[in-house]
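One structure below.
Of the protein chains in this complex, all but one are displayed in their positions.
On to chain A.
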Amino acid sequence: MKVLITEYLRINLDTEKWECRRCGHVHGDARDNYKRGLLVYDRDPREIHKPLLDTKMYSRTYSPDPTWCRILEYYCSSCGTLVEAEYLPPGHPPLYDIELDIDALKLQWKDREEVVEEVRGPDLAAEKVKHGRALHAQAHGHDHGHHGHKH
């Protein structure tokens, strides 16, 4: 039985290991920090959020300040998938972000069927926004063509 934990991580309950969901690579002990099985790279944030203003004219250019912010990129050591992008001040200890009780997880999944692809939930946040917009447009007498909602 394997339990999906993120887009790129799953826990194999039988072996108690973290695994890559893209290539099946075993990252390490599920009772430990999965990051320990990954490769890490300290990325200058200006390489991702590139300066949009001329750096000769301005010091603030829509890029983060590399002396305040770094991006730690975590890669699967087998397939190179970017598993996490962690934004930290320079030198800050990486976060132990997922620490699950494996015994409880086993118990919880004892009677559940295995899920191999993410089960999507309804897109409720967006639906509520759209409903609210339609209501607002109707109340203010300017239906901006929102699918002709009439209540």
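The criterion applied here is as follows: a residue touches a chain if its C-beta (ideal position, glycine included) is under 8 Å from a C-beta of that chain, and two chains touch if they have at least 3 such contacts; residues count from 1.
Please note the rule applied: contacts and distances are computed from a predicted model.
> For the chain not present in this complex, what protein name does its UniProt entry give, out of "ABC transmembrane type-1 domain-containing protein", "ABC transporter permease", "cytochrome-c oxidase" or "Acetone carboxylase subunit alpha"?
Hidden chain, UniProt protein name: "Acetone carboxylase subunit alpha".
> So which bits of chain A touch the chain we can't see?
That gives, for chain A, the contact residues 3-8, 33, 35-42, 45, 48-50, 52-54, 57-65, 67-69, 71-75, 77, 79-85, 87-101, 104-105, 108, 112-113, 115, 118-126, 128-129, 131-133, 135-136, 139-140.
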